[in-house]
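Would you mind keeping the following structure in view while I ask a few things?
One protein chain is absent from this view; the other protein chains keep their places.
Think of it as A and B in the order they're written, each chain with its own count starting at 1.
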Amino acid sequence: MSTDSIALPMVDEESRPLVDRLHDWVTTVDHKRLGILYILYALFFLVVGGIEATVMRIQLIRPHNDFVSPQVFNRMFTMHGTTMIFFVVMPVMFGFANYLIPLMIGARDMAFPRLNAFSFWLSAFGGILLYFSLVGANGLYGAGNAPDVGWFAYAPLTAQTFSRGHSTDFWTLALLVSGFGSIGTAINILTSILCLRCPGMKLGKMPLLAWLNLVMAGLVLLAIGPLTAAQIMLCLDRYLGAHFFDTQAGGSAVIWMHFFWIFGHPEVYILVIPAFAFVSEIVPVFSRKAMFGYPIMVAATVAIGFLSMTVWAHHMFTVGMSSNANTFFVLSTMAIGVPTGIKIFNWLATMWGGKIHFQTPMLFCIAFLFQFLIAGLTGIMMSAAPFDWQLGNSYFVVAHFHYVIVGGILCALFGAFYYWFPKMTGRMYNETLGKLQFWLFVLGFHLTFDFMHIPGLLGMPRRIYTYEPGRGWDNWNLIVTVGALVQGVSILIFVGNLLWSRFKGKTAGSDPWDAWTLEWTTSSPPPVYNFATIPTVRSRRPLWDLKHPEDPDWKYE
Amino acid sequence: MSATPITMRQPELKWGLPSRGHVAMFALIIAESAIFVIFVVAYLFYLGKSLTGPTPKQVLEVPIFYTICLLSSSLTIHFSVQALRRGNVATFKAWWFATIVLGAAFLYGTAHEWYRLIYHDGLTISTNLFGTTYYSLVGLHGFHVIVGLICLSAVMAFTLLGDVQQKHAYRIDVLSIYWHFVDAVWVVVFTVVYIIGR
Partner (left out) sequence: MDPNNTYARWDFTVVVTLFLSAVPAFAQTAPPSLSPTNIFAPASTPANTILGLSLFVLAVTGTIFIVVFSLLIYVVVKFRKRVDDDRQEPPQVYGSNQVELAWTVIPVLIVVALFMATARVIGSVQKAAQPNNAIEVIAIGHQYWWEYRYPALHVVTANELHVPVSDPAHPTPTFIKLLSADTDHSFWVPRLNGKTDLIPNHPNSMWIDPHETGLYLGQCAQYCGTQHAKMLLRVYVQSRDEFDRWIQQQSQPPQLSDAASEGKYVFETTACVNCHAVAGTVADGRFGPDLSHLMSRDTIAAGAAPNTAENLRLWIRNPDAIKPGSRMPAMELSDRELDAVTAYLATLR
């Protein structure tokens, strides 16, 4: 039997000056600390983005409301979208990936720890740059501050003529900078997974979380480039008189849309595939069964990755593309529903015949399955282009993608938080509060996003700061706003639970869930070196093999 | 704090994984290629769509000499890395220097061409769609050449200080892959701008 742990010099953490401890955090290259930094950063911006959403919902609670001016409202939806996608979901996914991947593949750290730190600080700086626009963007008198061009910044609204001052430039530069950070992290994830797996962990033996983050990293490498390119072109247009999107000079507004959505669609898969990863780790453990159809899950995810690069113009069905082009994108978009559906079936099959435990992580994964199913189906509705000619750019679309991101991704994230919180902090969260948060969140979510579909079906377009009475939208908007407030309360409970449990929660052992992957072999929290001895594995569930030596997985895989 | 030991008693496992440097550099190249593809697509899309101003045929001269310089620099960097792998630091130094010279010659050629285009032919990035797409695509490539030359020069400096030895051949090789990528991009840009586009 090898040594259990490595003796480190005894240092009393609490007695070190706060400045030194903060300095350690700022200069860290340890994947676990960087992971936590990413996650805390994302949580902060989750609250900021949530406030922006609440402002919008209050403005829309009744027609012709005057809670905020149109200028402020337009900044709100731009900042809300940009913040949530680039400074909440992407960082939190990178954070979990950073924290978990080395632990799950039996490595001591990511492949490039310094690049890891650099990428984090670059991404973090991007977020700060975006919000600096609130003070820094007044290029011309009265030209406004935060960007107000929508998170996809369609040309020619972003041209100097229509966007005076520097607000659009803050949007562009913030995303350019954080884009480079994302590429750095993706390189790190890809290299770590391909090059640092412990002995015996062939690609077919690594946890699904590793596989799915590998696909996500590949997508980041392919998708961020187009956004970077388009933003460079926009900067050249705005400052050097280039004509990429200058329709007066023969340029094309549509080509911005193509370039943006060639990034934008894979981007949403970049957001959701790590969520799939969480569900793929949690559902088996809480069903007490191995993942059903592991090879198919891998194949389906790779297929989704490739297909996601072929569907982008379903965001452009109303733009006036030829009927052949429209038809192609209908086909590719419907096709991507097939591997996605296969994944849902495999998760159900994993639960089938199992013994389902309903702790908070699993509750959120079950909610994920329900809500992601609906989200996928409304997506299929919009993939039928003529139906999209009615539904597109309306509140139906807004309801659809929030169903994916909040009902799907955020719920999977909550599951992940509760599941790995004991590992990261060494303490259990409060289960009662967790369940309370869950039910409150589900209630608020459905109040808001179920009923949000209806104004879309009744003709309400998106990105409007107010609406006319007498169109049948009033009551639905009221219900939607109430649900948002309920979700807000739920998030507060969530944050409170995490904070309280961090300091006062019951001690969690190394393996509170009786799980099967390598991260549960270390102490909670893991030592800085992760593993005293690099493990050797023989199956996809090394801990199962140890706990069931009479019936190990490698006999069946 | 205890950690459950995982090692199982079994014979020594043959376990080889690809090396970090190469994988990471290829990943970076994928990401960079994605950026270049978009600029190439824009260039091809806007061919013939300029409303005014000089056309490619009117003003572009095919830079054969400077292209040969850049492409030969791939050869010289290859020889250089080979030499270092064999431990021959002097040969490495010579070929490495040749690479930098050839790369710098290429940059000079681009600068010369741009000077002519701007001051004699009146083509700038804001003249028309051709100017926009030409300067941005060739400029993006040129920017990558500059970054590459900075890295190569840094290595040159370390070599002159005597700090580069045979054991660094792997890292130098990874850097050379970046340089080969820059050359490969030029092959594409050259084809699109000077062959297809004219």
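Throughout what follows, a residue touches a chain if its C-beta (ideal position, glycine included) is under 8 Å from a C-beta of that chain, and two chains touch if they have at least 3 such contacts.
Owing to the predicted nature of the structure, the values given are computational and were not obtained by experimental measurement.
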Within the entire complex, the undisplayed chain is in contact with A
Across A:I296, A:L433, A:L485 or A:I534, the one contacting the chain not displayed is A:I296
Filtering A:M90, A:L173, A:I262 or A:I366 for touch with the omitted chain leaves A:I366
Out of A:G165, A:G251 or A:P535, only one touches the absent chain, namely A:G251
Given A:I262, A:I342 or A:L543, the residue that touches the chain left out of view is A:I342
Hidden partner sits against chain A at residues 69-71, 74, 148, 150, 154, 156-157, 161-162, 247-248, 250-254, 287-290, 292-296, 318-320, 322-323, 326-327, 330-331, 334-335, 337-338, 341-342, 344-346, 348-349, 351-359, 363, 366, 369-370, 373-374, 377-378, 380-381, 383-394, 431, 435, 439, 442-443, 446, 450-451, 453-454, 457-468, 470-473, 514, 548, 553, 556-557
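Keep this in mind: only the chains that are shown with their structure count from here on.
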Note: chain B sits from chain A at a C-alpha centroid distance in Å of 33
In their shared complex, chain A is touched by residues of chain B numbered 1-8, 10, 13, 15, 17-20, 23-24, 27-28, 30-39, 42, 45-46, 49-51, 124-126, 128-129, 132-133, 136, 140
Listed in rising order, chain A residues that touch chain B in their complex are 1-2, 4-5, 106, 111-112, 183, 186-188, 190-191, 194-197, 199-200, 217-218, 220-226, 228-230, 232-233, 236, 240-244, 249-252, 255, 259, 262, 510-511, 518, 521-523, 527, 531-533, 535-538, 542-543, 545-546
